[in-house]
Every structure is written in structure tokens, then in C-alpha cells.
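Missing here: one protein chain of the complex. Every other protein chain is in place.
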Amino acid sequence: MCNLSGKRILLTQADAFMGPALHQTLDQCGAVVIPDTRALDTAKAVTELLSAAGDIDVLLLNLGVPAPSTAATDVDDAEWSHLFKHLVEPLPRLARHCLPRMIERGAGKILLMGSASALRGMKRASSYSAARGAQLAWVRAVGAEMAQHNIQVNAIAQNFVDNPTYFPAQVQANPAFQARLNREVPLGRLVTAEEDALFAAYLCSDAANCFVGQVFPVCGGWVGS
Amino acid sequence: MCNLSGKRILLTQADAFMGPALHQTLDQCGAVVIPDTRALDTAKAVTELLSAAGDIDVLLLNLGVPAPSTAATDVDDAEWSHLFKHLVEPLPRLARHCLPRMIERGAGKILLMGSASALRGMKRASSYSAARGAQLAWVRAVGAEMAQHNIQVNAIAQNFVDNPTYFPAQVQANPAFQARLNREVPLGRLVTAEEDALFAAYLCSDAANCFVGQVFPVCGGWVGS
Amino acid sequence: MCNLSGKRILLTQADAFMGPALHQTLDQCGAVVIPDTRALDTAKAVTELLSAAGDIDVLLLNLGVPAPSTAATDVDDAEWSHLFKHLVEPLPRLARHCLPRMIERGAGKILLMGSASALRGMKRASSYSAARGAQLAWVRAVGAEMAQHNIQVNAIAQNFVDNPTYFPAQVQANPAFQARLNREVPLGRLVTAEEDALFAAYLCSDAANCFVGQVFPVCGGWVGS
Partner (left out) sequence: MCNLSGKRILLTQADAFMGPALHQTLDQCGAVVIPDTRALDTAKAVTELLSAAGDIDVLLLNLGVPAPSTAATDVDDAEWSHLFKHLVEPLPRLARHCLPRMIERGAGKILLMGSASALRGMKRASSYSAARGAQLAWVRAVGAEMAQHNIQVNAIAQNFVDNPTYFPAQVQANPAFQARLNREVPLGRLVTAEEDALFAAYLCSDAANCFVGQVFPVCGGWVGS
């Protein structure tokens, strides 16, 4: 298990998406976790979040909204803007407030919990994939730009990670679901939330200072590299 | 040169980005080009565009705005929303109006002129890369979904393509620019606008019916595959 | 259809893998095809091939051997060395004899007909994938090195392309096979040999001078990009 002792890690939407698993694992690794649960869909929310958090070593950017399953022909502007408001628009706002302080301190990390749906096409996922694609490309660009300041910006691109929202117990109990996993996911099972969180913890640690602007698939081999 | 005779191709922003080069090449290939020059930053503009165009075989989605060069710490909400309004928000609107008719006809193509900046990190390009990343992920998802309807949705991801906007004559005349090309771009020169347009024409043709949800880098080897 | 008139294109193993489809399409595009059918598993065979061919504009490197379906635990040295002898060892020999003449003439192309099995893991394909992976990495490296000499070295990475060797009629007639295609290949059908050959022809043409060291998946969306 990673040593994150003394690291101040701001965890956004700590009660959603990978939040609970991340919180628990980071705690176990000795981090000082600053969990926050507000929605970040306004500039004001972002400013207040970062003011309240104070200096942080890592921004663990866990932005989650339920992935709609909508035919590409039926995605309306409301669905689209809802996703972008929650998943994408916070990015430049966070950058404006968070990066200058990290640059000043000469160190820092942003780790984004992203989605592999941006890397491989899935049906009925055009709006969600697009928003997730904006995130990953942003990570690549900001990662390249911030590396010189000893700030590491990276992303996990996950799919098929165990999660009460996407894979509730009754879904997992369905034999057809297990058959689908065997067919589509080389791993043959869901990635556990803890495996995902442990890898995130690793990427939050000093051991991972060598990674910049990189996207790490965590999806049981569904996407390779 | 491709044979596109009889193909009705709607070319958006025909006076911007790759528009003029695309128009000329498609003409030479025998296509019936429907050039349009309106900005597509509102739902109304998209509806009017597609109503005016009538049935089309190919939507050649050439969306361009100048790429800002802004430090990640300085990207404001106005820059961000300007880019997303022009490059990203048109996508679901176009899909809603364009795809049902293509599904009905059992054939169609969307080719998006995208950017390789979404695939490889560049400094001072976070806003532009993010918008371009949304586009490519959308193409992957919609491409996977539409394939079964004999509709092919693909993208070119370009960079270092000759273009008066990005590489004006005085830039190209600068020896430092040529040195940079030699250092960063395996091809050692800019891709010509005609090379880019000819490849786009190929992807618009029936010969390319086998490509779905695919992103083709056109950037002189700056990004491989 | 591409214009390849006057282009001297040396097509290796013209009677195997994609050879017949390539030959027919290149002929239709006006190329002077030099079809050769010898195995290239010795240095002598390579030397004789290139001496006999004389000056060529394009080396269309169509190397094919049946893909074994062998468990990773059962691949023996004979299987391994057979594949590498036919698919991989010809590469440096061809380079030694073919590239200096192209450098002298200041122009030339190598297009390798490779396999997407090198890009995405498949069961019981470790030996074949490894040999195909050597090919693609070689193309990337030689492509980067030769670009400055106006020599373009690229590869197609194909899978699920119609082919009597891999997908004989009785396999295609099997409903289970069609079900598998629908499940695994976004395109929902095999890529036709002609679609593959037409794309190869495009990459052999002057229109494609802008591509260097690039790998193009042609596999119905099985691998994206």
C-alpha cells in the first residue's frame, strides 16, 4: 500500500462515482483527505471549494454524473449541457485557482478519474463519451504544460469498475451480465473499486512523479494501450 | 483522384479552416458540394442549415475557430465557452437532424475535420485540445452506434497542415519555423492543404465504407497510431 | 479510384494473403505491377527479388503465412521461427537492398500489409501477433528515419478482411460467425478485399506522400486509433 502520509488530497464529489472507495483507500494510505461533496457546476462552487480547502498537494478530480443511455439521434441540448456543466466546465475554473498555487509551491498533482468510453466507441454513449473525451484531452495538454513546474497532471480512464451506480447488485447477479463480461472484458470480471482506488493512490504518491499528461486505462483490458 | 460524382456533400464553414481546400478538391472529384458559411453556434443555425441542404450523402463537418494560445492558468470561461459553442455544441444538434434521415435512407457519412492536439499534449492549448477531444470521442461513439445503419462516422485528426490561419506566409518564411518542423514533425514539412483534402475526399467516397468510428491522424507523423 | 499510372509497384507473394486483390486493384489504377510469388525466407531470395524487379516506386510488402491458432503454452520453436522467418526476417534484407536506391532517386514508398492482431490482444495468437508486432514497430522506426529522403514507409493493420485463407466460404456461411461479427466488429460485416486493396492503392499514390511511419487499422472498427 502506498505511503501518502501528510499529503493533503482534495477529493471532489466524495460521495459519488469513485469517491467513497477513493476516500477509504487514501485514508488507509495515510493521506489527509479533504472530502467535498458539492456539485461543481458553477464558477462560484469551484472558487469556494478551493478557498475552503487551502493548500493541497493533490487535486483528486472525481467528477461523476450518471451516464445516460441515449441514442445519438435523441441526445437533446439539456442532456448535453448537463454533462458538460458537471464534467467539463469545472476544468478551466479549477486550473485557474489551483495551478498558480501549485506553481508557486513548485509541486502538485491533479489526477482525474476519467472514462475509457472516450477511448473506444460505445453505442448510446455519445454525450457521455464526448464529455469524457474533453477531459482526457485537457489532461494531456495541461500535463504537458505543467510538467516543467513539477506538477503532474494525469488521468485514469476506467470502465467495468465495480460501482453501485453503474453496476448495481441486481445487474451483477444476472447471468447474462457475467456472460457479457466474459465476452467483452478480457479480465472476465469487474475491476474492484479497491483496485481502482489503489492505483489512483499510487498515482497520487511521490513515486509517480515521473508520469505527466498520461492516460491510464483501468478497464480489465477492454482498452489496451 | 477519388470519384465522388453525384455525391451531395454538405461542407460547413466552407470559408474557414480547411473549407476552401476541401471545396476545391471535392469539386474536382465530381461531388455536388453544398458549401455553407454560417456559424453553427446556435440550435437554430443548425436546423436551418440542414433544412436548406436537403438530403445529403455526406456531412463534412469542418468546424474551425482560431486556436487560442493561453496558459492553462489563464483560460477564462469566455474562451472556454466560445470554443465549445462553436466546436462541440453543434454535434448533438447535427446528429438529431442529420442521422434520422440517413438511417431512413440506409446510407450516409459524417466526416469530422478534427485536430491531433486532442491526441498528444501541447502547451498553451488546453481549451482547444479539450474541445477537439470531445469531438473525437463523439466520433468514436457515434461511429460505433451508426455502423449498423450503413452510416460511417469518422474523423481526421490533423496538425501541421498548411493553412493561412495557423501557418501564415510570414511564419513559414521564418527559418526558426522550418527548424522546428524538422525537429518535431517527422515529415519535415507541413502537410499540404491539398493532401489533407484528398484524404478527406477518399474518406467521403464509397471506397471508405469499411471505416467506422475511426480517427485518422494527418500530421506528418507527429502522432503515430 | 486512385491514379497510379506509370508507378512501378513490386508486389510480394502476389498469390497469397492480400496479393490477388491488391494485384487486381493496382492494375485498375494503372500501376505497372511487378507481381512476385517467391517465398522471402532467405537472404538470397530477397536479393534475387529486388535484382529482378529493377527500379521500383513502391514496395508493397505483402507477407503472409497462415496464422496458427495455438495456446500460448504450446507454441514451439518451430512455429515461432517459421513465422519470423517469413514475416520478420525479410524486413532488414529488403531495407538494405531497396532503400539505398530509393534514397538515391529521392523518392519511394514501402507499404506493409500488416495485422491489427499486433494492436489488440487475441487468444491463441501469441506467435502470430508477436511477428506482426515486430513489423509494425519496424514500420514506425523506418518511417521516421526515411521521411527526410521523401520515402514514405507505412502499414495497414488489418483484421476481419474478407480472404479465402482466413474466412473461407463455409465459415462465412455459418450463422455463428455472423453473430460473432455483429458482436465483435462494429462494422457488422467483413471488410471486403477490394476495400482493403483500394485503401492500399491510395497509400501507394502520390496523394499519400504526407503519411510517414503511420499504422492504419483496417478492421471494421475492431481497433479504433
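Letters A, B and C mark the chains as written, and numbering starts fresh at 1 in each.
Operating definition for what follows: contacts are C-beta pairs under 8 Å (C-beta built on N, C-alpha and C of every residue); 3 or more make two chains touch, one makes a residue touch a chain.
All values reported here derive from a predicted model rather than from experimental measurement.
When the whole complex is considered, the residue among A:Leu59, A:Leu91, A:Ala144 or A:Cys204 that touches the unshown chain is A:Ala144.
Counting the whole complex, the residues of chain A in touch with the unshown chain are 1-3, 140, 143-144, 147-148, 157, 186-188, 191-192, 195-196, 198-199, 202, 207-218, 220-221, 224-225.
For chain C, the residues in touch with the chain missing from this view are 43, 71-77, 79-81, 84, 88-89, 91-93, 95-96, 99-100, 103, 117-127, 129-138, 140-146, 213. Where chain B meets the chain that is not shown, the touching residues are 119-121, 183, 186, 221, 224.
One rule holds in what follows: only the chains that are shown with their structure count from here on.
Under the stated contact rule, the graph of chain-to-chain touches is complete, every pair of chains being in contact. We define each chain's centre as the mean of its Cα atoms; on that basis chain B and chain C are separated by 28 Å. Shared contact sites, meaning residues of chain A that touch two or more other chains, fall at 119-121.
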